[in-house]
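Following: one structure in structure tokens, then a few remarks.
Missing here: one protein chain of the complex. Every other protein chain is in place.
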Amino acid sequence: MIRFESDYLEGALPEIMTRLNETNFVQTAGYGNDPYCAAARDKIKAECRSDTADVHFLVGGTQTNMTVIAAALRPHQGVLAAETAHIGVHETGAIEATGHKVLPLSAPDGKISAAQVEKYVLDHRADESFEHIVQPAMVYISQPTETGTVYSLAELRDISNVCRKLDLLLYIDGARLACALAVEGAPTMADMAELCDVFYIGGTKHGALFGEAVVIIRDELKRDFRYLIKQRGGMLAKGRLLGIQFDTLFTDGLYYKVGEREVALAKKLRSAFEKKSIEFYYPSPTNQLFPVLTERQIEALSENYSFSVQQRTDTGTVVRFCTSWASRDEDVDRLIKDIERL
Amino acid sequence: MIRFESDYLEGALPEIMTRLNETNFVQTAGYGNDPYCAAARDKIKAECRSDTADVHFLVGGTQTNMTVIAAALRPHQGVLAAETAHIGVHETGAIEATGHKVLPLSAPDGKISAAQVEKYVLDHRADESFEHIVQPAMVYISQPTETGTVYSLAELRDISNVCRKLDLLLYIDGARLACALAVEGAPTMADMAELCDVFYIGGTKHGALFGEAVVIIRDELKRDFRYLIKQRGGMLAKGRLLGIQFDTLFTDGLYYKVGEREVALAKKLRSAFEKKSIEFYYPSPTNQLFPVLTERQIEALSENYSFSVQQRTDTGTVVRFCTSWASRDEDVDRLIKDIERL
Amino acid sequence: MIRFESDYLEGALPEIMTRLNETNFVQTAGYGNDPYCAAARDKIKAECRSDTADVHFLVGGTQTNMTVIAAALRPHQGVLAAETAHIGVHETGAIEATGHKVLPLSAPDGKISAAQVEKYVLDHRADESFEHIVQPAMVYISQPTETGTVYSLAELRDISNVCRKLDLLLYIDGARLACALAVEGAPTMADMAELCDVFYIGGTKHGALFGEAVVIIRDELKRDFRYLIKQRGGMLAKGRLLGIQFDTLFTDGLYYKVGEREVALAKKLRSAFEKKSIEFYYPSPTNQLFPVLTERQIEALSENYSFSVQQRTDTGTVVRFCTSWASRDEDVDRLIKDIERL
Partner (left out) sequence: MIRFESDYLEGALPEIMTRLNETNFVQTAGYGNDPYCAAARDKIKAECRSDTADVHFLVGGTQTNMTVIAAALRPHQGVLAAETAHIGVHETGAIEATGHKVLPLSAPDGKISAAQVEKYVLDHRADESFEHIVQPAMVYISQPTETGTVYSLAELRDISNVCRKLDLLLYIDGARLACALAVEGAPTMADMAELCDVFYIGGTKHGALFGEAVVIIRDELKRDFRYLIKQRGGMLAKGRLLGIQFDTLFTDGLYYKVGEREVALAKKLRSAFEKKSIEFYYPSPTNQLFPVLTERQIEALSENYSFSVQQRTDTGTVVRFCTSWASRDEDVDRLIKDIERL
């Protein structure tokens, strides 16, 4: 069985394992106060073209989202997000557990627009019962989205402008950011640092054992952030493990290369499905593909491959195939051949 | 200006004020441990045909909802509710502030169905990522709904059956319960006590100064409930004020009479609108009416009456008129005349 | 049985009942947007010698404390308070339920000092693990304290100075404020408005049916406060009831007169105990008295009076007698006679 159901099926990139092995007996202070974290922070700030950003390392995505959102909002405030947003549907209510409502916006392709945000917020402010309703105070987007789609630089700029005009925080979840960075027309990390208030760079899904790097741009979010990491259970005792991994990912452009390869492999797979006139439920240019298959096709592919089953539609069943840093060329080629045979 | 925008525009029923005046200097223990509360509890239990129900008195509806829901759910559990539910849209995220997500179901007329509940819960349980998703554990309905509609006994029985089959708690918000009780075919209080796990009887909107009576049917919800009232800020020092009011409301059927009169007055108003071929946005048989008016009609009625403006639709603007225990016959008649003149 | 166990055993001051009866059928907007609340706000601002304070009315003390504290603090911040503070020991963890730790300081007589606050905060800031510890961000004091003692103007000024120097919020719980205002050397309401960031004026324990008036001095605490009241279940639908009561309490100095009478009656009782060489557990100059009685004395007084039993000490049992706005002179005199007979 060759697995394609997610991009966190293996351990870590060889470069990361090597560094972890090499440094294993070096003694450092705990909780991220070590030279590896310092070096990783500097590299990330350089990528962001920012001298003033704060960079913190956390273990996982849900933990990161709940820490950032709870740190930023007052109790009566909520966060606008696509109806498909990870924080709204796949974190077991972690955001609500910190006291905040996720306010869903319709998003057939996983993306929300500046116009939607503006309408929601202006409607709220015009409502005569506004104090009886959760106040929208932050916009959460994922880049790429949970459905694999990508915000263009122009789209992100529009959302950013609306947020600034309306005094909303803009937060970008980059769990699979490397893939978005590999798509033409997508914002760079420097663009993101310019346009949003806080974002995170995903490591777990791009070849780290684990780890997400939070980049805080807006000054008032920086204050006391380490207290908040600790309070939400996200302060790793051996914080160096995060520093070592992100330092490696941002050495010699490794993070970008991982994203490029994932996207290139996905493109090959996409073509194979398209040649068979198999449609996609979401128009994803990144490493997650959502073909709509028949029961017969699912059965055929299930013999040798694992993939995740998402939902039934009128025309078939939506499944998900992911390429990852660890996908082997020969496995992808074999899968392509089996798709051709469907 | 004659006000019709809500049903909490005046003080309290004369019968209640009389009792409050009469008892003003009687000394009693605080926090609901007084003879008036005891008497009111007994009367409510009798109405519910239940010897074993626990009855508690709280000050307001949001407070009651957050106390009941937070008492009943474990942290990873959420509450299913109509998309129009008060807890979802008009309580400033009070439920989320206790850590729980409100899970909205579509409800064009404000009501949800047993089939919707069943589908949602079975889909959740069948999802391969179910542990990453908030667990639906309670169903919240309002009787009457926020849009004035009423669940029939058969509808409530269906929902109750699904809840028992699937091990879900059923909670009924009766902020305007007296009105529902006045509608033919609606469940009685005894029916509700038989079919749900916990419900509340609204006083604030039926002529009390304030106050809601929570009736707990299911045994495990009874445990330590007074701790939870205190923790959420709902334990009134002079708890007797609640007992006196509910004792009065359930003496000589006053609560029912209030609901009947409110509904009767609303029916007269409804007929007046209908005669003018004015449509209603929601098919409410209770004391809230939602006619869709033109700007000219709104302007004309605004001269002498206040009412609340809800939303714009393709055909006009939805407004709300409420009748209340304090609506004077002559004011309703005058409004009817002015509607006829539109 | 004549009751002295608390100061919330009866209904409300006759002046308040009269105003509630008179205004019962006047129609007003809900949620505190009515002329009675506006008038009460103006009167309170005048007492505080402040044009810019915001005044909000809530129903009860626990509700008020949790709303103010949760509105003011970020998630990692806690509130310093006497070990005897109401928020720490008698609110069923309401503050913790909003996510915040109450940080207790030793307080044999119920009061904390500026020096204690300063030491705690400087120690925290100097701790090498400070980010692993709740950050002290607010100081909560009660005036009078839960043990009946009173902060002098000089003591309050010292605490205020430390708070400003160390950038801490200062919040004063005035559940029984009228009594403190009747004690010589205590700060006036204008002093409090000058020295703290937010405080509340208690109505429930000084002759209102219920109600506490929050006075917000510091600008950043004012923002969106009504959202927070609503979220915590504290926004009374018929908000006018609070306005009417506070307007009455601050007409013709009624609030002050209530406090003065309560303190005067307590003084008479205190003398009676002292004449019998009965000691007091706390040196309270206000309306709560904490004599240490023998079992025999308790038994004797229990025949005709109710009072609350607090704790056993080496020398006897601490009990509490409260005088209130509703205490009748003849009842106090009779109790004094019975004390003399002990």
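A few comments on the model shown:
Labels A, B and C are assigned to the chains in the order they are written; within every chain, residues are numbered from 1.
As a convention for this text, a contact is a pair of C-beta atoms (placed from the backbone, for glycine too) under 8 Å apart; a residue touches a chain by one contact, two chains touch by 3 or more.
Predicted model only: the values in this text are computed from it and were never measured.
Only one residue from C:Glu96, C:Glu260 or C:Asp338 touches the chain missing from this view: C:Glu96. Interface note for the absent chain: among C:Leu20, C:Ala40 or C:Val134, the touching residue is C:Val134.
Contact between subunit B and the unshown chain involves residues 31, 70-71, 74-76, 98-99, 131-132, 135, 224, 226-228, 230-231, 235. If you put the missing chain back, the residues of subunit A touching it would be 2-3, 5-6, 8-12, 14, 17, 20-21, 23-30, 59-64, 66-67, 91-94, 97-98, 204-205, 209-210, 227-228, 230-238, 240-241, 326.
Although one chain is not shown, part of subunit C still touches it, namely residues 75-76, 78, 89-93, 96-102, 128-129, 131-135, 308-309.
As a convention for this text, only the chains that are shown with their structure count from here on.
Among the other chains, the CA centroid farthest from that of subunit B is the one of A.
The two chains most heavily joined by C-beta contacts are B-C.
Put simply, the chain closest to the centre of the protein, by Cα centroids, is B. Averaged C-alpha coordinates give centres for subunit A and subunit B that are 42 Å from one another. In this assembly, the C-alpha centroid of subunit A lies 49 Å from the C-alpha centroid of subunit C. Put simply, the C-alpha centre of subunit B and that of subunit C have 33 angstrom between them. Under the contact definition stated at the top, the residues of subunit A that touch 2 or more other chains are 75-76, 98-99, 131-132, 135.
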